[in-house]
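After the structure tokens below, expect a handful of questions from me.
Removed: one protein chain of the complex. Kept in place: all other protein chains.
Here is chain A:
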Amino acid sequence: MNNILNEIGIENYIYLAVILFSIGVFGVLYRRNAIIVFMSIEIMLNAVNLLFVAFSTYHQDAEGQVFVFFSMAVAAAEVAVGLAILVSVFRNIGSIDIGKLKNLKG
């Protein structure tokens, strides 16, 4: 089978991943809802995963895909703990607006 990057080119994947990552950064900065901020972090992780797989195919090496596998495991752990933290924040404060988390401000 012909390599897929012959027809698409690695540049297109780089641009796609960069734009996707920037959308994640934008979401973190723009929204106040903590869950949406969480989802933006997931978007950023996915952009990086996509680029990992693209370069793994580019270099014909399986190790990039192994790294994507590990990063998915870390993302799953992160989501579980983060959502538990959000639930307990919601119980204590009554909202998950990140503008209201000012207890450390002094």
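Basically, a contact is a pair of C-beta atoms (placed from the backbone, for glycine too) under 8 Å apart; a residue touches a chain by one contact, two chains touch by 3 or more; residues count from 1.
The criterion applied here is as follows: contacts and distances are computed from a predicted model.
The subunit not displayed here is recorded in UniProt as "NADH-quinone oxidoreductase subunit J", chosen from "Fe-S cluster assembly protein SufB", "NADH-quinone oxidoreductase subunit J", "Cytochrome P450" or "Sigma-B regulation protein RsbU (Phosphoserine phosphatase)". Not every partner is drawn; the one left out touches chain A at residues 1-12, 14-16, 18-27, 29-33, 35-36, 38-40, 42-43, 46, 49-50, 53-54, 56-63, 65-66, 68-70, 72-81, 83-88, 90-91, 95-97, 99.
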